[in-house]
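Only one protein chain is missing from this complex, and each of the others stays in its spot.
On to chain A.
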Amino acid sequence: MKKEDTVKLISAEGMEFVIDKEAAMVSQTIRNMLTSPGGFAEAEHGEVTFPEISAVILEKICQYFYWSLQYSRGKETEFHIEPELTLELMMAANYLHT
């Protein structure tokens, strides 16, 4: 996998998730970060730090990105969410505009 095609997402604890850009761009916010003109730091380094999102949630989010990609390509499966994560996940979704 080429470096240009991936992006590193870092959680509040410093846990790093390397995922496809394509998947990350399911989030409108991340899409803007990576594509906005003028070259913000994120676009240049290919990594985004989320100081307010915990590793557990970020992991779930990454899973969601890939699931969403597949769903949009016609593979209709269920996306399971543990009830205890729901609230935080929703806040993160609002933040990421997903």
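The rule is simple: contacts are C-beta pairs under 8 Å (C-beta built on N, C-alpha and C of every residue); 3 or more make two chains touch, one makes a residue touch a chain; residues count from 1.
One rule holds for everything that comes next: contacts and distances are computed from a predicted model.
Asker: For the chain not present in this complex, what protein name does its UniProt entry give, out of "Cullin family profile domain-containing protein", "NEDD8-activating enzyme E1 regulatory subunit", "RNA polymerase II transcription factor B subunit 2" or "Exosome component 5"?
Answerer: Matching the unshown chain against "Cullin family profile domain-containing protein", "NEDD8-activating enzyme E1 regulatory subunit", "RNA polymerase II transcription factor B subunit 2" or "Exosome component 5" yields "Cullin family profile domain-containing protein".
Asker: Could you tell which one of A:M33, A:V56 or A:L69 touches the chain left off the display?
Answerer: A:M33
Asker: Taking the entire complex into account, which one of A:D5, A:E22 or A:E52 touches the absent chain?
Answerer: Here the residue in touch with the unshown chain is A:E52.
Asker: For chain A, enumerate the residues touching the unshown chain of the complex.
Answerer: On the chain A side, contact with the omitted chain comes from 28-29, 32-33, 36-44, 48-52, 95, 97.
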